[in-house]
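Down below is the structure, laid out as C-alpha cells.
All protein chains of the complex are present and in place, except for one that has been dropped.
Chains: A and B, in written order; residue numbering restarts at 1 for each.
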Amino acid sequence: MHHIEAILIRGSRLTAFLGALFLLLVAGLSVADILVRQITGRPIHGAHDTAALLTIVIVAACFPAGLMERRQIKVTLIEAFVGPLANRIMRIIGELATGFMFLCIAWFLTQHAIKVSGRAEVSMILHWPVGPWWWAAAVLFWACIPAQLYVIIAEIMGRAPAAEEV
Amino acid sequence: MEPYLVGVIGIVVMLVMIFAQVPIGVAMGIAGVVTFSVIRGSFEASLTLFGTETVGKIGSPELAIIPLFLLMGSFATVGGLSGDLYRLAQSFIGHVRGGLAMATIGGCAGFGAVCGSSIATASTMTRVSLPEMMSRNYSEKLATGSVAAGGTLGMLIPPSIILVLYGVLTEQFVKTLFVAALLPAVLAVALHLVTIAVLVRRNTEMGPSGPRENWSATGAALKQGWAAILLMFVVTGGIYGGIFSVNESAAVGAFLAFLIALLRGRLTRANFWLALRETASTTSMIYLMVIGASIFTYAVTVSGLPQVMVDGIRATDLPGTWVVLLLMLMYLILGAIFDTISSMVITMPFVFPLILDYGYDPIWWGVLTIMVIEIGMITPPIGMNVFVIKAMLPDTRIGTIYSGVAPFIVADIIRLGIIIAFPAIALFLVDYFGLPR
Partner (left out) sequence: KELAFAVFIPAASPTIREVYQPWVDWFNEQTEGTDTSIKLFAGGTLGRNPLTQADLVANGVADLTLTVPSYTPGVYPDYDIFELPGYASNTAEGSTAVKEMYEEGLLRGYEDYYMVAVYSSDAYMLHSKPPIESFEDIKDKKFRVAGQIQTAVIDALGGVAQNMSALEMAENIDRGLIDGAMTDASVAKTFRVADVATNHYDANLGILIFAIIMNKEVYEELPQEAKDALAKSRQFIIDRQIASYSAAVAANKEAWASEDGSTLVVPSEADQAKIAEAVKPVVEMVGAEASDGLIDAYSAKLEDIRSR
C-alpha cells in the first residue's frame, strides 16, 4: 500500500507539475507572440494553434493530482451533525461517485480521440493532427482511475489525504 | 410526468448529493446525467454528456484564462508582491487610527488587481499583515476581520476568476464585466475603510495609530513595490488600454509574475514547485466544477424548468425590484452554505433566464452576483475566507473572526443596496468606453 501510494503521489504530482510548467510555457509563447506582433506586424506563425492544442493536455494533466489530494469543492455542513461512521460512508459514496464520473470521462474522451484521429482532423494554421492531443488527454484521464481507486480504498481504510510536503 | 417536475427532482437529487459531501462538480454531473436520461429516455445517450462536456471545457480558450490568472496569482504570492503592496499602503495610511487595518484593505485591493481569487488574497494577506497588526496591539477581531473582508476584494477587483466564469457561463464579454466591476470595487474599498474608521472611533483600543512614516520611508516602500505596481499596470493597462486581449493579459501577467519572482531570487525550487502545483490543483477543482455545472445546465434546460419558473414568477405580478431583492436574499442564504463559485454555477441555469426576462442588464447582474456571493465568503457557517485565516491561526477562535468580520458584512450589504439602487455605478464606465455588451 505504501509503495503504491508513493508511486501514485509522485506520478500525479509530477504530471501536475509538468502540466503547469507547460502552462507557463504557453504564457511565454503568448508574450513572444505579442512582442513579435508589435515589432514585425505579424504574429508568430501557429502560436495560436500551439497554445490551443497544449491547453487541452495542460488542463487534463491537472486532474490526477487533484484527485489524489481530495481537494474537490464539497459542502461539509452536516459533517458535524452526524456520527463518524455516517461521515465515513458518505465520503466513500462521494469518492465512488467521483470515480464513476472520471471513468465515464476517460471512456468518452477515448471515443472522442478515436473519432478525431479517424477523420484526420487538423489544426487551423499549422495543419497538425488534432488526434494525438486528445489521445494524450484521454490517457491522463485514464491515469485518474488508479488515483481515484487508491482514494476510495484509502477512504474505506480511513486514511487521511497525503500530507502536503515539498 | 411533466419534464419540469423531473427537473425539480433532479435539483433535489443534486442537493442531497451535495449535502452528503459528494464533490459539487460530481454531484451536478451525475444528477444532470440522470435527469437528462429520464427526460430524453436514453441513459446511454445522456452518459455521453460526460464526454462532450469535458471535450468542450478542456478545449475552451475562454476558460483557459482561469489557469493563467491562477498562475499569475501563485507567482505573485511567491514573489512577495503582497508584502510590498501592504507596506506601500502602510506608508501612506499607517499612522492614522486603525491605519494598519486600512493598509490591509489597501494591500488586499492592490493584490486583488494581480490575483484573481479571494482565498489567495486572504491567505497571503494573513501571512503579511496579521503579524504587523498583532504586534501593534490591534484587537484580534479587527485584525482578522479586516483580512477576511479585504480578501473578498480579490475577486471583485479585476482580474477575477469568478467574473471570467460568469462571462463564460452567460456568454458575456469578460472585458466588459471587468470594467463594470471597477467602480463598485472602488466603492467597496471606500466602504471598508469607512467601516474601520467608525470602528476605531467607537473603540480606540481596537486599532491604535502607528508612527507617521517620513517621506524617505514612503520612497523606500515605493521602490520596493515597483514590481507589484508594474505587474498591476501591465495587466490592467493591457486589458483596458487595448494592447492585448483579456486572454493575452492573463498570459502576460502570469509570465511577468514568474519573471519578477525569478529576478528577485524568490523562486527557489521548492517555491517554484509549490506555485505550479497550487495552480494545477486549483485548476482541476474549477474545471471539474465547470464540467459538472455544464452537464447539469443541460438537464435543467431540457426539462423546461427555467421557463416554467419565469412564467410562474411573472404570473405573480411581482415587480422586478422585488425579484432582484428576493434573489439577493437567496444568494445570501446560499452563500452561508456553499462556497462562492458553487452557488453561482448551481443557480445560473434558472436565475439568468429570469433576469433577462425581466429586462435587467446581464453585466450589472454579473457584478451584483459576484458581490452578493462574495459576502458568502465571510458569513457563517461556511465562510471560506474565514476558514483560511483560521487554518493559519490555530490559536484564534473562529467565533472571534466571524464577529470581527460582522461590521464588514453590514458594509457589504449597504454596498449591495447602493448598486441595486444605482445600476449606473456598474454601467457608467461600460457606456463611457462604449464596450460591447
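In this text, a contact is a pair of C-beta atoms (placed from the backbone, for glycine too) under 8 Å apart; a residue touches a chain by one contact, two chains touch by 3 or more.
Just so it is clear, the structure is predicted and the values come from calculations on it, not from any experiment.
Interface note: of A:10, A:88 or A:119, the residue touching the hidden chain in the full complex is A:119. The hidden chain makes contact, of the residues A:43, A:132 or A:146, with A:43.
Although one chain is not drawn, the whole complex shows that of B:61, B:211 or B:312 it is B:61 that touches it.
Those residues of chain A that touch the chain absent from the view are 41-43, 48-49, 112, 115, 119-125, 127. Along chain B, the points of touch with the absent chain fall at residues 36, 40, 42, 44-46, 48-49, 51-53, 55-56, 59-62, 171, 173, 175, 242-245, 294, 297-298, 301-302, 435-436.
Basically, only the chains that are shown with their structure count from here on.
Chain B has its Cα centroid 23 Å from the Cα centroid of chain A.
Taken together, the chain A residues at the contact with chain B in this complex read 13, 16-17, 19-21, 23-24, 26-31, 33-34, 38, 51-52, 55-56, 58-63, 65-67, 69, 71-79, 87, 90-91, 93-94, 97-98, 100-101, 104-105, 107-109, 111-112, 134, 137, 141, 166. Across the complex, chain B meets chain A through its residues 17-27, 29-30, 47-48, 50-52, 54-55, 57-59, 61, 64, 67-68, 71, 243-244, 247-248, 250-252, 254-256, 258, 270, 273-277, 279-281, 283-285, 287-289, 291-292, 337-339, 341-342, 381-382.
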